[in-house]
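Encoded as structure tokens, here's the structure I'll be asking about.
One chain of protein is taken out of this complex; the other chains stay put.
Here is chain A:
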Amino acid sequence: MADSVLFEFLHTEMVAELWDHDPDSDPTPGGQKPSLSVLEGMGFRVGQALGERLPQDALALREELDALKFLCKDLWVAVFQKQVDGLRTNHQGTYVLQDNSFPLLLPMASGLQYQEEAAKFLAFPCGLLRGSLHTLGFRSLVTASVAALPACKFQVMIQKP
């Protein structure tokens, strides 16, 4: 079944449509934010639901680092058919996930041409990560940055209770 294709097409359409139709958007820089947070919020809901479908042994992970490693390998493979390429941490609650070839950015030209546009395609995955972490018992803040497509980084900051 060509499931990942359906998701990718749907996601692309969502980015295009939700961006355009935001009724409160205004030309100031702050005006862009509402649509990003809508996409992120949707990703969060889906991430929470996916988190509940993860194998039971995943739900028993108590250590932050184990949970992040699990997301980098198992969640990423389940959702994007590949693992995250690198994980770094300062051992103080901040983690950086490096993906050198992020599937949702692959359809766009590589390099710097679509750097600004890329942010729209990373909002949903940020929410996905945040939602899955939430189900695993961790509250977090997730942001993403793009240096040169299709590589991107996700910054995860675990919030202490």
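As a convention for this text, contacts are C-beta pairs under 8 Å (C-beta built on N, C-alpha and C of every residue); 3 or more make two chains touch, one makes a residue touch a chain; residues count from 1.
Keep in mind that, in the parts below, contacts and distances are computed from a predicted model.
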item	value
Omitted chain (choose from "ATP citrate synthase", "Nucleolar GTP-binding protein 1", "Ubiquinone biosynthesis protein" or "Trafficking protein particle complex subunit") - UniProt protein name	"Trafficking protein particle complex subunit"
Residue of A:L6, A:L65, A:L112 or A:L141 in touch with the missing chain, whole complex considered	A:L6
Which residue of A:A78, A:L106 or A:A147 touches the chain not shown here	A:A78
Chain A residues touching the omitted chain (full complex)	1-7, 9-11, 13-14, 16-18, 21, 38, 41-43, 45-46, 49-50, 53-55, 73-75, 77-79, 81, 83, 124
